[in-house]
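Yeah, one chain of the complex is gone here, protein chain that is, but the others are all in their spots.
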Amino acid sequence: MSEKISFELNGQSITITLSPDHRFLDVLRKHLNIVGPKEGCGEGECGACSVLMDGYIVQSCILPLGSVHGKKIMTIEGYRETKRFKALQDAFLTEGASQCGICTPGMIMATEYLLSHNPHPTDEEIRHGLAGNLCRCTGYNMIIKAIKRAAKEGEGLW
Amino acid sequence: MKEKQNISVGIDNVEAADKIAGLAKYTSDIVIEGMLYAKTVRSTIPRGTIREIKIPTLPKGYYTVDATDIPGDNIVGMLRDDWPVFAAHHVNHIGEPIMLIVREDKAIITEIVNKITITYDEAEPTFDFTDSCEQLSFQKGNTKKAFKEAKKIIDYTYETGYQEQTYIEPQGFIGYPENDGVTLIGSIQCPYYVKHAVMQTLGASEDLVRVIQATVGGAFGGKEEFPSLMACQLAVAIHKIARPIKMIYEREEDMEVTTKRHPAKITMSAAIDADNRVMAIKSHVGLDGGAYIGLSKVVLSRGMLASTNAYTIENVTARGDVYRTNTVPNGAFRGFGAPQMIFAIEMFMHHIAKDLNIDPLTFRKAHMVKQGDLTATSGVFRDPVIMNSMLEEVLKQSNYIEKVKQYQHPESNKGIGMSWFLHGFGFTGSGEKDKIKARVRLKKDEQDNVHILIAAVDMGQGPKTTMRKLVANLLDYPIEKVIFNNPDTRYVPDSGPTVASRTMMIVGGLLARATKKLQDQWVAHQEVVTEESYEQPSYVQWDNEAMHGDAYPAYSWGINVCEVEVDRQTYEVRVRNMWNIYDVGKAIDERIVLGQADGGQAQGIGYGYLEVMNHREGKIMQKNMTDYIIPTAADTPPMENTLMDNPYPLGPYGAKGVGELTLVGGAPAVALAIEQAIGKKVHTIPVTPERIMELIDNE
Partner (left out) sequence: MVENKIPTSYNEALKILATGSYQVLNGGTDLMVRYRGWSETRVKFKKNMLHIHNLDELNYITSKDEYIHIGATTTHETILHHPLIPEIMKKCLRVFASPAIRNMGTLVGNIGNASPAGDAVLIAYLLEARLVVESLRHQREVPIEDFIKGPGSIALAPDEIIKEIYFKKLNFNATYFTKVGGRQSDAISKVMFAAGYRLDADKIVDIRIAIGAVSPTIIKDKTIEKSIKGYTLKNLSNQKSMILSQYAAHINPIDDQRSNKHYRKKVALNLLEAFLNDIITRS
């Protein structure tokens, strides 16, 4: 049975009539043409599908549409319009933190969540903050450097 | 004229800004109006004959696609053509593809797949190393004599497990009919491998098959030959149904049925003389090829060629077999046979030294390769070998010698390990000349933009950036005016597959020559096209039958040092630090090379202590990212990486190969560190907590 589900997506009100047992990732990618969040594992392990829900990072591949009703969702498509994103993008570029790039949008959303709660994280805090976002290319160290750079150069943004 | 900047200084990766912003288009992001989906029906048994397939009545418009629909050969064209596109009568591993179900409604497709029943006459499967189907051997000096004269003979056996590439983007293609032919867009490393395989399966001419690379979300060898299988299946489906079709693997499907690093069993035997020198090494490499051999023979050869690693040994006998088993076929993975052998030889040299009561570092140094020495296959190390200065530097950075002493104390629970390694780049021996025959093209258009036309794929390792930088630097021209789009076989010549760490050295080398030509022929506002093809350096002599001579024109070198701590209650390993040093000739872009280093090392140590995959009666047990453990940010240690300058005269700006080099030494470095921390010899990787417990308990 379909239900009317309403939520805010990147600042826009959305109402969609769909069964609440759809994976939110599919709703984004198939129904709303939001393809920045990627499917890597389909079981909440790799983090490529990460989005923010009311400011909290969640894995959209195991998020039922029913849980999104009444929430505010931010994906990379919305986030990339912000100053914070620009600071992260510059830092990721400068440090070489993106290789194949499939994990990167999720990694950026995880970083936003981390920095918004902890604007000056230590290495260890970054490592644990990214624990739900797997990357097979970089070995993470350049990502960690990029986040520290963004925290420093984007001082005051978070 | 302004002074040219040092080529090695890092620049921003040209693709990364879009990737970071979520704008890059991967295969699964591509939507074609009216496209259908395909799902694979697979064998559920490891070996048998298909007796009957019961298919429920299909709803209108739903299709099956199987071996009977193949217009050409039911074979995936690879190095050894033994791998069927669809199983027609026999199945040889669990998960072997039998047919596709195709239509637009995924829920109905799933229902159909679930309702199909297949009955088999089951046969006894083979899982052990008994059915040898490829053999190789080579000989240097007189091993027999050396063993006869030896003061002491030392033998060890080493074993390595599966490793899954675990690219974060699963395998996938989307294809559509175009001008009586088929066009395929996919997550691939080798556009021309795919094209040639599809031509063979469709029985189609060159002009009817077009292959385009989408943005690739990681590959690591996993998208070298396996995509050819998917592409052939999809091409047959498109040929039959004449609609666009998308086929993206789910993660579990990907982990269960795609190729992995070959599990290996390696026996080593050394003849030691009165001065405690290794006079001879005999080795045997056994690889589990899985159900179909594909390119396993070349993996075996790569492994055997590394059998003396960065040591000069006078007398060598190397033998190897690929065994056929009723398991998922194994294939390409960064390192390609070398990680198995380099694990074995590094442990072996260490274990010999321990058995002889000699300091392992001193012992290894006494055997280190020098310029002019002969390789395992009696080729020559022609170029300067700077391992000594690399060793000095990394010993200093890591404080290795002091730590070795300190961690000898059994209560420390700490250990430090070091690996040495080399890696030859390009196809082995005369493979580049005889098999690949790479061609590259540069086209300057009327707006004076320079187009790089090669089949090399950027799967994250950076050729989009480095190739543009290379051409721009040689032309002293703005990089923005140099264009390098994703390869499309309609427009680019076959510069060979994106494998074997060959892209910068071989393809980049050809591009450098083509650029020189372009410069000479440059006429403003007119189209100018230049081409170059591969020519083997005249000094390279290789006898493929005897495996004798120069297996590679030159080698890259490296040293990894790894420090660990082992928990005495849980036997868990924490990798605390890594120090790494490389001679890659000349880095075309330091930032990119250092990124390769970090990533390769993480995969290398993951292979050594973390990543467990096994099968039970042919069924892969760790079939998702929860159960197959790759390192997270919390597992990966800080890494210090140093690049040495040692330009190779025939490489572009002196560049040699990079990609695989950074992986091959990780496993022995971490295994040797664990060995010290627990005070027990390690012979098998991954060195899991479960194995550490056994080693400690079996006093």
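Per-chain residue numbering starts at 1, and chain names A and B are given in the order in which the chains are listed.
Methods note: a contact is a pair of C-beta atoms (placed from the backbone, for glycine too) under 8 Å apart; a residue touches a chain by one contact, two chains touch by 3 or more.
Remember, it's a predicted structure, so these values are computed and weren't measured experimentally.
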Of the residues A:9, A:32 or A:63, I need the one that contacts the missing chain.
A:63
Checked against the full complex, the residue among A:47, A:78, A:139 or A:154 that touches the missing chain is A:47
Specify the residue from the set B:264, B:436 or B:610 that touches the hidden chain.
B:610
Which residue of B:9, B:153 or B:693 touches the chain not shown here:
B:693
Interface residues of chain B (partner: the chain not displayed)
39, 106-107, 109-110, 248, 250, 568-572, 574, 610, 612, 621-622, 626-627, 629, 631-632, 634-635, 689-690, 693, 697
Hidden partner interface residues of chain A, rising order
1, 3, 5, 19-23, 25-26, 29-30, 39, 42-45, 47, 50, 53, 56-59, 62-64, 66-67, 69-71, 110, 113-114, 128-129, 131-134
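Criterion: only the chains that are shown with their structure count from here on.
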With chain centres defined as C-alpha means, what is the inter-centre distance between chain A and chain B in Å?
30
What residues on chain B touch chain A, complex-wise?
10, 12-13, 15-26, 28-29, 165-170, 215-220, 250-251, 459-462, 591-592, 594-595, 598-603, 624-626, 630-634, 636, 638-639
Inside the complex, what are the residues of chain A that reach chain B?
29, 35-43, 45-46, 48, 75-77, 80, 85, 88-89, 92-96, 98-105, 108, 123, 126-128, 130-144
